[in-house]
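One chain of protein is taken out of this complex; the other chains stay put.
Right, chain A next:
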Amino acid sequence: QGCVDHPVVLTEAVCNPLYSRQMMSELLFECYQVPKVSYGVDSLYSFYHNRRQNWPCSGLVISSGYQCTHILPVLEGRLDAKNCKRINLGGCQAAVYLQRLLQLKYPGHFAAITLSRMEEILHEHSYIAEDYIEELQKWRSPEYYENNMHKMQLPFSNKLLGSTLTSEEKQERRQQQLRRLQELNARRREEKLQLDQERLDRLLYVQELLEDGQMDQFHKALVELNMDSAEELQSYINKLSLAIEQTKQKILQAEVNIEVDVVDSKPETPDLDPLGSEQSLEDVESINEFEPLFAEEQPEVEKPVAAVQPVFNLAEYHQLFLGTERIRAPEIVFQPSLIGEDQAGIAETMQYVLERYPKEQQAVLVQNVFLTGGNAMYPGLKARVQRELLEMRPFQSSFQVHLASSPILDAWYGARDWAVEYMTREEGWITRKDYEEKGGEYLKEHCASNVYVPIRLPKQAPRTTEALAPSRVLASSTGNPCEQA
């Protein structure tokens, strides 16, 4: 039918850039002909889903997702967008950190340590330590290590000690590459020779014109060739003939050397001399690619000798031992300096956000700290957040930390609840008419949405028409044109 004929509820980023919203609205309304659209923030939908009887309530929502972590204060059911903060660390960065740690620890298994395996480790074998330093001290003792280290068994592969082929196969491959390089160079030289020959012939022809006395044609030809006089022509001819001679000699030399190389195949010391005598640039580049290959070969020679003696436990070789990595990887959202990020961690950012409020509001917010998001599923997160709050709140003040009932899916459930409740009501929906009048970046606020700042964006014109004049209408930004029940 060419359209989607039911309303759509979408989640967007906190303080979504107006441009992104404009693009999205355009896609939905123009391309898919959606009747009405509502945008919201996923963590707020999750908050809405987990509400208790006293809605609208206030709280501090900490939502940690795949890409970033948000700390959102919610006052009376509405997001207080001025004081939100976002830390650019999430599950993705934790997985990458874990991957690099393991790859550096086990360089032989570089390719086997994939991101999906890292995510599996994070989901199933990692936890957040309640007190990081204390946990690390526990890990110092060997018995604790033995008991709590997790061994990950990698699938079996034939690669041993980092070398993929036996040494004979390596020599074979090296010689093949040598041969291929030489063939390539020979071909290039022949082509160059041909081109030079042709040019030389042309120049000789022009010279003949001069000797025959046909001055006009000669001068015309000179102009075509971009030369000024007969002497220049002569010098060009000389240079070209010299170059041709040299190329011919090189071809002869290379042919001789190819035969020499094939005859004596010396495994150990690679014979760089036939290639090394070439002066042209192309050859130098190929030599440069070749050298790292040759440099690697040398240390490999000693290894096969040493590995023969000890009994080689193949099963153990393919195991990764996870000790402190189990707590290090999820710790980056609390201490971004582990990765080198200079943003503050969750605890410090919470403190920063709380301090922007007067004391009574701080107490209210802290009564309902809400954890949600996929990255919040680590065991031990709730205890850790409680401990951090204990450290930063005044002595003997109370606080409450809640975890979402199902941190990953709650955003969807919350959006469904909202949609079902508000389906027939007008608030919160952006209709097609609104889109056309007020532009793609318009947003109607509701209990789980962003705050709308009324700045018009110039409409992007398609390629074929002229660009419209930018129409920037800055309405008085009092903040929230609230249109909720």
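Everything below uses one rule, namely that a residue touches a chain if its C-beta (ideal position, glycine included) is under 8 Å from a C-beta of that chain, and two chains touch if they have at least 3 such contacts; residues count from 1.
Convention: contacts and distances are computed from a predicted model.
Between the names "INO80 complex subunit C", "Queuine tRNA-ribosyltransferase accessory subunit 2", "Sorting nexin-30" or "Pescadillo homolog", the one given in UniProt for the chain missing from this structure view is "INO80 complex subunit C". The chain omitted from view is touched by exactly one of A:Q197, A:Q343 or A:Q386, namely A:Q343.
Residue-wise, the contact with the chain that is not shown comes from A:C84, picked out of A:C84, A:V206, A:A254 or A:L371.
Hidden from this view is one chain, which touches chain A at 1-4, 6-20, 23-24, 26-27, 30-33, 38, 42, 45, 67, 71, 81-82, 84-88, 97, 100-101, 103-105, 107, 133, 136-137, 139-140, 323-325, 327-328, 335-345, 348-349, 352, 411-412, 415-416, 419-420, 423, 450-451, 453, 455, 457, 459-464, 472, 474, 477, 479.
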